[in-house]
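Every protein chain but one is kept in place in this view of the complex.
Labels run A and B following the written order; every chain starts at residue 1.
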Amino acid sequence: MSSHPSSRPAVAPRGLVFGLEDRLGRIEVAFWLLPVAVFFVFPGYLVLASQVLIAGLFALSLDLILGYAGIVSLGHAAFFGVGAYVAGLLSVRGYGEPLSGLVAAAVVAGCVGFVSSFLIVGGHALTRLMVTLAVGLSLHEAANQASSVTGGTDGLSGMETSDLFGVFAFDLLGKTAYLYVLGVCLVAFCLVRRLVHSPFGLSLRGVRENERRMHAIGAPVRRRLVEVYTLAAALAGAAGALSAQTTEFVGLEALSFDRSASALVMLVLGGAGHMYGAFVGSCAFMVLQSFLADLHPAYWQFWIGCAVMLIAFFARGGILGYASAARERLARGSRGSRGAAARPGP
Amino acid sequence: MIAKFGSSWAEVWLLVLGVVLSSCRSSDTAKTEAEPASGTTPAAASTADVIEIGLLAPFSGPFASLGAQIEGGIKAYLDTQGGTIDGRKVELLVRDTTGVPDVAKRLAQGLIVRDQVDFLAGFALTPVAMAVAPLATEAKKPMVIMNAATSSITTKSPYVVRVSLTLPQVTAPLATWAAKNGIRNVYSLVSDYAPGADAEAQFKKTFEAAGGKVVAADKVPVNNPDFAPFVQRVKDAKPEAVFVFVPAGTQGIAFMKAAHERGLGEAGIRIIATGDLTEDQQIDPMGDAALGVVTTHHYSAAHTSPENDVFKAAFAKVAGTQLRPNFMAVGGYDGMAAIAAVVRKLGPGKIDGDRAIEAFKGLELTSPRGPLRIDAETRDVVQTVYVRKVEKRGEHYYNVEFEEYPAQKDPGK
Partner (left out) sequence: MASFLGIVFDGVAYGSLLFLISIGLSVTMGLMNIVNLAHGAFAMFGGYLSVWLSARGTPFLATLPICFVVLGLAGAGSERLFYRRLRRRSQLDQVLFTIGFTFAAVASATLVWGPAEQRVQLPGALRGQLQVLGVGLGAYRLFLIALVAVLSAGLVALVEKTTFGARVRASVDDEQVSAGLGIPVERVFCLTFAFGSGLAGLGGALSIDVLGLEPTFALKYLVYFLLVVAVGGAGSLAGTAVASLVLGLFDVAGKYYVPQVGAFIIYGLMIVLLLVFPAGLHGRRA
């Protein structure tokens, strides 16, 4: 085994996985070429693809607090919904410009996240879970009550998203919408990636692994949690705004427990703490759901439930977790056969 | 020796890609194979000889029964016609919206762009209808609303046509009837969401214009499990009657149980409501607690007419006897009948959206519910609203009609 300090191990050490190397790997580039390919190969499915990306972005924002800071939230849709309604209300009042609506939505959602972060920084896991749930449910109810503003159960209709950059109109086929969503996801992802590799990101992982020790070494744990929660809320709000702008409609279910729970399922399915897990999970879940729903309009939920159970049982840490463990096993196998001769004596 | 594909990462991506590719390919074939067996035949491509109808309704989640009823109604009509309209085959493409508007919008877009449907139909819930309306306008596709009851839906697109009901349309006659029959003060109890607010507002408007008084108005949370405290409040106020609006289904049963247990009837307080409270699918589980409740609605399974008998027989044939057809099934049945009438009027050739909408306007049908007309200006439904009372006939309970208000329009338009 080499003791050279700058040599990279032949395989990522246990715990560090795909996407966590600082340099842009080949596979990462390949990953982002896939959605571009989809644009050309599946022009009839762009609306589904946009929704997969939006769900992926939302799950990514959940990954920030779940996979990296260790906070399990069942009410994250609160921020998604806030972002959606902000973008929606701006559009209904005549300000349909997509990019400014997106930024406004993210800012407002971030503020809401900032305020609610103080409710969740204390307490242990189950308490936090229930508080996030309560916040989500309360916001849902508030939106229902404020039906003169939000449209209540009827939803906010009459939205018109203006042309992107004043040139590209949002059409029935969903081409502009798809490229818009893809662009935003790419930018957001780069942002998150930068963050995760920075000292900030490392301190988050520290908090997740052992909060007490982080306190002991003097890391500003509370402040970190507030910061990451605010950021995650802003990102979720951006996803909500994208959803509102591309479908030109906002319903109460944007704030619902269902949406929070599906994001959680998608994230855990793909693998939390892997950044890409969010997109892998949302793709797998929504494509599977769409495929099954076509076969069985009434009973697809059964097969999805079984599929989720199987993956949860056999694939530790979701799809990417399983893949990274498999990769490690294979690499260890090859290293074992190669290293048997090369390993220095005990 | 296991042959490696380079690295297991490649395997993962190949797997994902494989899932995506195979799902897209097989879902195309799956769509035609998923066609319901009775009354329709799969077609390889959409030609002028096949009428393609996209059905958007919830088939899973809390609103699953709505989809089942609407689909049953559509298939029942097709069964009476032998599956064809003027010799042209009808293909029904069923899509589960799960009650979520953006899923519905995505499915509608798929139906319009990929499947090239001639008509969009279904729409059990208002938010879904609201979300899809702009698509109908852009694609010039007729959208037939078979259940959603909010007034403003038909104003969202010139391609929207409704055959179901609007909430104010059935609420106003109830208030008129109550005022005429000696009820002077009423406590209003509605579910706390947009349709509930509409019902409360319409009832109050009509009732107070007729000289009555709404003594108090309470709003109940939408998925409320226990009505006991609300019923107690009503009892304490001692009105002559309580006006109730809750979404059709489990909430109605919960209310009736609480009312029965708290002895609302014994306290001399009558229960008057829109037909959602005692709709046909849920009336049996309520049992004796529902006897004597007066409601207004546009359809009752007990309506005596030859058309209703034909409808009920056809429904039992296609959907089995587990489900009793309710007003949503009639919405499906009449919606399909209206589509068929329009197709016959337009004659052979591809269905043009604008001509279809013109054909819908002023259309008159004799429905299992009674006479029905689609208003030429508003494209909304004009029909008879019946006043009914719950009675027991043999082993089952029914809404028995005893008075009617013909040719009711939606009051707002």
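Heads up, the rule we're going with is that a residue touches a chain if its C-beta (ideal position, glycine included) is under 8 Å from a C-beta of that chain, and two chains touch if they have at least 3 such contacts.
Keep in mind that this is a model prediction, so the values were computed, not measured.
Within the whole complex, the absent chain has one touching residue among B:Gly182, B:Gly211 or B:Pro225, and that is B:Pro225. Contact with the undisplayed chain is limited, among B:Thr97, B:Ser157, B:Thr171 or B:Gln282, to B:Gln282. Of the candidate positions A:Ala134, A:Val149, A:Cys190 or A:Ile217, contact with the unshown chain belongs to A:Ala134.
The omitted chain makes contact with just one of the residues B:Lys204, B:Arg262 or B:Arg379: B:Arg262. Take chain B: the residues that touch the chain left off the picture are 60-62, 64-65, 68, 192, 218-221, 223-226, 228-230, 232-233, 235-236, 249-250, 253-254, 257, 261-263, 281-282, 284-285, 287, 322-323. Contact between chain A and the unshown chain involves residues 66, 72, 119, 122-127, 129-131, 133-135, 137-138, 141-142, 257, 261, 264-265, 268-269, 272, 298-302, 304-309, 311-313, 316-318.
We adopt the following convention: only the chains that are shown with their structure count from here on.
Centroid to centroid, with C-alpha atoms defining each point, chain A and chain B lie 36 Å apart. Contact residues of chain A toward chain B in the complex are 18, 27, 30-31, 34, 38, 42, 44-45, 47-48, 51, 141, 144-145, 147, 151-155, 157-158, 172-174, 243, 247-249, 251-253, 258, 280, 283-284, 287-288, 290-291, 293-301, 319-320, 323, 326-327, 330. Put simply, chain B touches chain A in their complex at residues 4, 7-9, 11-13, 16-17, 19-20, 23-24, 26-27, 30-31, 34, 59-60, 64, 67-68, 94-96, 99-102, 105-106, 109-110, 112-114, 126-127, 130-131, 133-135, 138-139, 150, 152, 156, 192-195, 197, 221-222.
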